[in-house]
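A protein chain is absent from this complex, but the other protein chains hold their places.
Let's look at subunit A:
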Amino acid sequence: MRIKARTLEALYALLLLLPFLFTLTVFFLYAFVRALYFSFTDYDLFNPPRFVGLGNYLTLFRDPLFLTALSHTLAYSFVVTALQTALALLVAMALNRPLKGITFFRTLYYLPSVVSTAAASLLLLWLFQRTGLVNQALSLLLGHLPHLGAFALLFLAFQTAQVLWERRRGLTVPFFDPALALFSVPLALLAAWGLGAAGILEPWEVRVEIPWLPTTARFLGIPYPLWAIILMNTYTTIPTLMVLFLAGLKGIPRTLYEAAALDGATPWVMFTRITLPLLRPVLFLVITLGLIGTLQLFDQVLFVGGSGGAPLEATITLAYYVYGNVFPSGATPRVGLASAAALFLAGLTLLIVLLQRRFGVSERGWSA
């Protein structure tokens, strides 16, 4: 019997895929089916699972902690995805310019994403301590408001004088002409420093002691500690996404921009009509990865809640809720409830990604 070439090829493909399929079956499919089964039972790892139907799912929606976790997860995911996508695109466009020494800056900008989440979380804890850098910087800034005010006034005065002088010479210069500002800024700085040194301006006694982490206070409906995590994660993910955008930008033919420039297109038009449409496949990838990654936020919650002293109600996310129920500190595992929450999170992730693809940015470009 002879095997057809196509069949043989398919068999080879299957053979080469086998190791991957094996791990997928054991660690994903089997685990998924088990979790699905457990989610309909009351199970504590020890006594045989007892079927409770949809009981766990109903319990979830009656648990205020779960509802808090759900709202945190959604808010966190949308804010971080929006922020990191926009900022990464901005940085990528800046780094895509043919400037001298641009590779140095590309390396520099990529550094934050090399930091492990544990180290980044530790930094976060120190920055946001009550006597930490953030509060100290705020104190310094608020304390020197007189100096800043003086600087702004002096700058305006110097700039106005120069602009008037130029205009008298018959030159039309815009008010914020950079060449003139090059003189006004150092002059104003020097004068403001002089006023301070002469004792005319005194710094105010300001001590900002906002407890950023051990608090349940909210800003725009999101608790402070979660904002701190948002800042940190945006900062550490931007570089990775930036690299993806850079690759996408490199793929856009220069000729398109040149043609547009000949037609007199402004940079904004070029951005919205050329860059964005051609970046759509990358944009889709970045947004999808961002959504999936942010919906599973876990480790920072563990660190900020553990050593940062942030209350659980102010930081808990769905992934942490799952973990906290499988291994509750000092109590019996609630595997059934945790499985239900895990499956809910999986379903939610799928739903959000599909909705995003349908109504937001899809991977197909050119159609816009």
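In the analysis below, a residue touches a chain if its C-beta (ideal position, glycine included) is under 8 Å from a C-beta of that chain, and two chains touch if they have at least 3 such contacts; residues count from 1.
Note that in this section contacts and distances are computed from a predicted model.
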item: "Glycosyl transferase family 2", "ABC transporter substrate-binding protein", "CbtB-domain containing protein" or "Amidohydrolase-related domain-containing protein" - which is the UniProt name of the missing chain; value: "ABC transporter substrate-binding protein"
item: Options A:Gly149, A:Pro267 or A:Pro328, residue touching the unrepresented chain; value: A:Pro328
item: Touch with the omitted chain, as defined above, among A:Leu67, A:Ile200 or A:Ala217; value: A:Ala217
item: Residue of A:Asp44, A:Glu166 or A:Asp299 in touch with the missing chain, whole complex considered; value: A:Asp44
item: Residue among A:Ala75, A:Val115, A:Leu312 or A:Ala346 touching the omitted chain; value: A:Leu312
item: Interface residues of subunit A (partner: the chain not displayed); value: 44-47, 64, 126, 129-131, 211, 214-217, 307, 309, 311-313, 327-333
